[in-house]
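If you scroll down you'll find the structure; I have some questions about it.
The complex appears here minus one protein chain, its other protein chains still in place.
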Amino acid sequence: MKVLKRIINSKYFMVVLWTVLIVTIWEIFAFIVQYTKRTPVNVLPHLSGILESILSTKTINGSQTALQMVLVNAGATLSRAGIGFLIGTALGFVLALLMNLSGTVEKVAFPYLMLIQMIPVLGMAPIILALTGDIGTSRTVIAAILTFYPVATNTLAGFKGVQKEKHELMYSYAASKFQVYVKTLIPACLPSFFTGMKIAAPMAVTASILVDTLQGGIGLGCLLSQSLKGAMTRYVFWQIVLLSAIVGILSFVLIGAIEKKVCPYNQKTKG
Amino acid sequence: MAGMLAAAMLVSLAGCNSEGSSSSSGSSSESSSASTSAEDMTDEERIISAAQAGKIGNWGLGNEYEVQALLTKYGQPTDYVSMDFTMDQFDQDVITLASAMTYNELGLVQNDYEGGYGYGDSVGIIDMNDEGVAMLEDMIFCTKTFAKENPNTVRAFVSASLKGWAYACENPEEAAEIVYAAGSSVSSDHQAYMASEVKKLCETDTKGNTVTNYGNIDDEAMQQTLDLAKQYIKLSDSAANEKLQSMTLDDIRDASYLTGELGTPEKTDVSIQLKWLPQAQFMGYYVAEAKGYYDEVGLNVTIIPGGGDIGETTAVNNGTVDFGVTWVANLISANASGMDLVNVAQVYQRSGLVLVYKK
Partner (left out) sequence: MDVKKLKSRLASVTAVLYPLLFGVVLIALWQSQILHKLLNTTTLILPLPTRILSVIKDNLPAIAADTWATVSVILPGLVLGSIIGYLLAVFATNSPRFGATGLTIIAAISAIPTVALAAVILQWTRDVSTDVDVRSYVMKLIIVTVVSVASMTLNAYRGLTELKPFALDLMKSYAAGKMTVLLKLRMPNSLPYIFTSLKVSVPACVIAALVSEYFAEKITGVGRRIRECILQAQYSTAWAYIVTACVIGIVLFAVLMASEKVVMRRRNS
């Protein structure tokens, strides 16, 4: 009984519970699909099938197995997404800072920041390609463009959310503007900044995969369309879907961990 | 007419039920009369019934004109259902008459190797060439400015590429392996199938006659392509539309680079952007590269795979790449919008597009 209680109270019990829940739902539907569709793998395969394809040593092209292929392409895409995300985050933070410093900057820039997000990648891509002259760089740039907005919006909201009392207290201490920022505003906006990052991180991955499809070559996006169109086992597609979900979880957990490290004091206020 | 429609509806219903293996035997015995009439249907009846049911599929995005011409030919509206990357819609009977390229999707539908659907001989096809609505597809193009400034490069590139095509068509199996080794991720089985089908497209014209001079620009077929393009490419931009309607063959093709003495290339490092991912559809270029044909004429060629949303026409027009492989209809609409592209070698002599149906 005590052991059971300890298991239930353990940190990882909920993770396991969720995993079991999702796997069960997935498998129920996979069974339904299995008996109603001619080609069930295309609609919803069993998780065991995906696992099998991950472990399979059969080569898909001349040299790589399904997993190797997915990982090599994922490496290319994720590194682009990572760089794009870092650039986008840095830009987003700086812009939020500038917008908070100057009302004029905010008024001018904010609507256009939003506007840039609205321009579909397809319209932007040929221009950025012509500008950078290299498809790899273009992909990184577009990933950055698509990620900095959530960071900027959330960080700005964080700045604005700082309580007036805190602000006034600092002024009463005759703190300089710089001091106000470093001591109160920036620490106070960090939680919002991290929420922005949490939203932006998956966006960077999504954007990076989307821009892969702008031109052929190496990348998850290319592999994705190949796995659907080409004569390739459909499991490659499912591996990509699974992998991107896992990357999403990892990015979320990672940023959460960094957040805890950077601003532990924030945890106390959580009710 | 009504009876036929009813029959068509019954067939499609039977199709829906036959997804599960157990139910298919039951439904086929019940509606045996309907399914035999489906097999006896003429192509015209097939097209009309599928069009009426809204079950004709195409990818759109510039690939739809032949199908629309076919629909017009049989007095049907030109609407179609958009197909995704896969043939799943056909497999699941969402579409009964699906677009397929003979060398790619048709192979996937028929064959049972990895990624295939394994329908074998239980599917039939309606060929655009036979229906007289063929439009020419894969060809080599560059900008007119590039061709004018680098005539020797263009001539050398065309000559070496076509030598590659000739070798590939003579040895399709070897060509398939070369493409496979060059980094295709399409399985070697499908690659071999594709090579054997592409060979047919390179060596037969729209009327079924054998062609021996690879890359030949057949003006009659080209004119038919242009005429159909003028009729079915719908451009919202009035300026572009005017340009399209006044376009002549001289605006889109130049056969002079197919012949003539080779000189010293003005530009030796050139690149070619394919229309799609590396596969035997483009085996000629990979063979020319692997066999050293490009080296022989003094060219250093980079093959850039396509398959993306930045079209090959845009890439060539931007100067990001020197040559491209595209379909004639795509070049026509690109030129209508103000690009300056020219077809220098027509690699495929007939249309590879068919409509596939379950018998």
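Per-chain residue numbering starts at 1, and chain names A and B are given in the order in which the chains are listed.
Keep in mind that, in the parts below, a contact is a pair of C-beta atoms (placed from the backbone, for glycine too) under 8 Å apart; a residue touches a chain by one contact, two chains touch by 3 or more.
As the structure is a prediction and not an experimental result, all values here were calculated from the model.
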| item | value |
| --- | --- |
| Sole residue of A:51, A:90 or A:249 that reaches the chain not shown, by the stated touch rule | A:249 |
| Sole residue of A:51, A:108 or A:169 that reaches the chain not shown, by the stated touch rule | A:108 |
| Hidden partner chain, residues of subunit B it touches | 54, 60-62, 80-85, 88-89, 92, 94, 233, 235-240, 309-311, 313-314, 317-318, 330, 333-334, 337-339 |
| Touch residues of subunit A, complete complex, unshown partner | 14-15, 17-18, 22, 42-44, 103-104, 107-108, 110-112, 114-115, 117-123, 126-127, 130-131, 149-150, 153-154, 157, 161, 191-192, 195-196, 198-199, 201-203, 205-206, 209-210, 213, 221, 224, 228, 237, 240-241, 244-249, 251-253, 266, 269-271 |
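Throughout what follows, only the chains that are shown with their structure count from here on.
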| item | value |
| --- | --- |
| Residues of subunit A defined as touching subunit B within the complex | 35-39, 42-43, 60-62, 69, 122, 125-126, 129-130, 133, 135, 212-217, 222-223, 225-226, 228-234 |
| Parts of subunit B lying in touch with subunit A, wherever the complex brings them together | 19-21, 84-86, 88, 91-92, 104, 107-108, 113-117, 180-181, 183-187, 189-190, 274, 276-279, 304-310, 314-315, 318, 320 |
